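With one protein chain held back, the other chains of the complex are shown just where they sit.
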Amino acid sequence: MYPQEFLYTKEHEWIRVDEEVGTVGITDFAQKELGDVVFVELPKVGDHVTAGESFGTVESVKAVSELFAPVDGEVIGVNPKLQNSPEMLNADPHGEAWLIRIHLADRRDTEKLLSADEYEAYIAEKKSE
Amino acid sequence: MKDRIRNARPHVTRNENLIFERSTPGKSGVDLAVLDVPAVSGEQTLGADYFRREVEGFPEISELEVIRHFTRLSTWNYGVDTGLYPLGSCTMKYNPRVNEVVARLEGLATDHPYAPEPLAQGCLRVLHETARCLAEITGMDAVSLQPAAGAHGELTGILMIRACLAERGNPRKVILIPDSAHGTNPASVSISGYEVRNIKSNAQGCVDLAGLEQAMTEEVAGLMLTNPNTLGIFEPQIHEIAEIVHARGGLMYMDGANMNALVGLARPASFGVDVMHLNLHKTFTTPHGGGGPGSGPVAVRKVLEPYLPAPVIEQTADGTYRLDYDRPRSIGRVRAFYGNFGMAVRALAYILANGAAGLRQTTEDAVLTANYVLARLKDAFDLPYDRPCMHECVFSDKRQAARGVRTMDIAKRLIDYGFHPYTTAFPLIVSGALMIEPTESASKAELDEFIEAMRSIALEVEEDPQFVLKAPYTTRVTRLDEVTAARKPILRWKP
Partner (left out) sequence: MRYLPNSPADRAAMLEATGHRSVDELFEQIPDELKVHGPLNLPGPLAESEIVEFFRAAASQSARKHASFLGAGAYSHYRPVVVDSLLSRGEFFTAYTPYQAELAQGTLQAMFEFQTLIAQLTGMDVSNASLYDGSTATTEAVLMALRITRRQEVLVARTLHPEYRQVLATYVQHQGIAVREIPYGGSGQVDLDQLSAALTPRVAAVVIQSPNFLGALEQVRQVSELTHRNQSLLIVTVTEPLSLAITQPPGEADIVCGEAQSFGVPVAFGGPYVGFLACREKFLRQMPGRLIGQTADTEGRRGFVLTLATREQHIRREKATSNICTNQSLCALAATIYLCLLGKHGLRALAEQNLAKAHYAADQLVATGSALPFSAPFFNEFVVRTPGDSHELLAALEAQQILGGLDLERFYPELKNHLLVCATETVSRTVIDRMAAVYQSAAGGASAQAVGAGRNTSS
């Protein structure tokens, strides 16, 4: 269910790392919790993001969630499709609806993140609470 | 299924477009009196740069069409006048008609706020007397009627706490709020320059004393509390709570939204509360009006009196009233003029109608009706805190959720039975909450119908949950698409 090549955070973001570039999105679990997404607020190219800190928000009708950066980095790309089609986040959170691309400050930061298996275990635990 | 619905009749469904769609050129709903001074040319007087040709798109409608338009619109609404309105913490009680009459009296409705004081004695007297009554009801020392609503009152209260502590040498950084609090609480706090810190409730839904002891440090300016809390439960250790807060130099704020459980029976000043706000549109019968205007006066102990918004209405030695602007330690104004005067008139009329005895009886009835509902529904709906409630009771949708039906769905089905829904999904600490506040305005007969309706729905959930999920069936419109409304907002008519 959760792509093996991604790494995950406890705040339900995923990151796919290719060399120094990371593509960041939210997980299927997150989009289910949110319900129908109505709006996404993202940073601009050139902005700096810090691991564990908010870089934007995703809104559904009833709730707003912060988006937390998995690692430090500089924003080099922002998904242009989400402005007009926020519903993509519900349809394809792991693919078409990536949020931002960042240039990683330090590749080793990814060591602190969860693997797909660890993430699945984490959310299974959450569900049973 | 239809046999069970005794009260439901289709809601009036007369079609009525937007007023702009009814507009046709050349009509007007007023005829002005003849101008008795020379007319002037707008273009010449104002100059071409300032002159406006017309207001594009503005409607052109006759008086009768305006009457029909809004009359039809009104039939699509549900008011307290229509029937039971059991919204929790909203206190949807009877809005006495005499309040509306006195608020419209010439001399009260027409006086300008800058009228010279000798010619504003009637209005000043009303404000002063209302404030005095509210002080008596709460046990506090002074009241300001300036805040326009509960949230506004909260902001005012927290600003006063800050001013007081700042004068003592350190305004501090944090305000504690229980996780069961109403949403306006955290927002008011941020504007005052404080950080919000949540404290958890205990298993009984009340403030956990040990947790409070730990959280109450020298960085904490105060605690914001609603009592009874949003579960309708009185904080049994409120006095100890106040002591903990005071011992560390903090102040206690009480959200007075639930005063309908206390008026005439208990006074927050005796709990150790330092400042609180009241909602005149809840406890004191000023009408909700479809979402306002309200009024959120603040009541304070002597220690906070110097910080009240200016001006303060005073009675002088000779019995006349004046506006005291000389308040050097005031937090400043929170709005222009003196507050929602029209709401003070209505609240005072309500207090006068009741007197102390009537208010006490009102409170007793409010608590009785809520407990009646609790007793008669607890076998049909899950009761997370099984103990006597005060003026409101909170159930959860746990049983119905097992069949895929949530509190919002049950609420929508309740509409078909002729009732306005209760509060869904609040307080947040109860998952799938059904928050019911009948108020004293609920007769036993009306409550019995409500109880029967709720029990009927519970049965429907067992037998045919899909049916409940598609409710309501009898309203003018069915469930509305809130998602598209938020994704592609259309906020005005365009030709």
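Should a chain be cited, it is by its letter among A and B, assigned in written order, with residues numbered from 1 in that chain.
Criterion: contacts are C-beta pairs under 8 Å (C-beta built on N, C-alpha and C of every residue); 3 or more make two chains touch, one makes a residue touch a chain.
Because the structure is a prediction, the values reported are computed rather than measured.
Although one chain is not drawn, the whole complex shows that of B:E218, B:E243, B:E314 or B:E482 it is B:E482 that touches it.
In the complete complex, the hidden chain is touched by one of B:T217, B:Q315 or B:Q361, namely B:Q361. Within the full complex, the residue among B:L278, B:A349 or B:V430 touching the omitted chain is B:A349. Within chain A, the residues in touch with the undisplayed chain are 38-39, 41, 59-64.
As a working rule, only the chains that are shown with their structure count from here on.
Look at where the CA atoms of chain A average out and do the same for chain B: the two points lie 39 Å apart.
By the touch criterion given at the top, residues 482-483, 486-487 of chain B touch chain A in their complex.
On the chain A side of its complex with chain B, the touching residues are 36, 38-39, 59, 61, 86-87.
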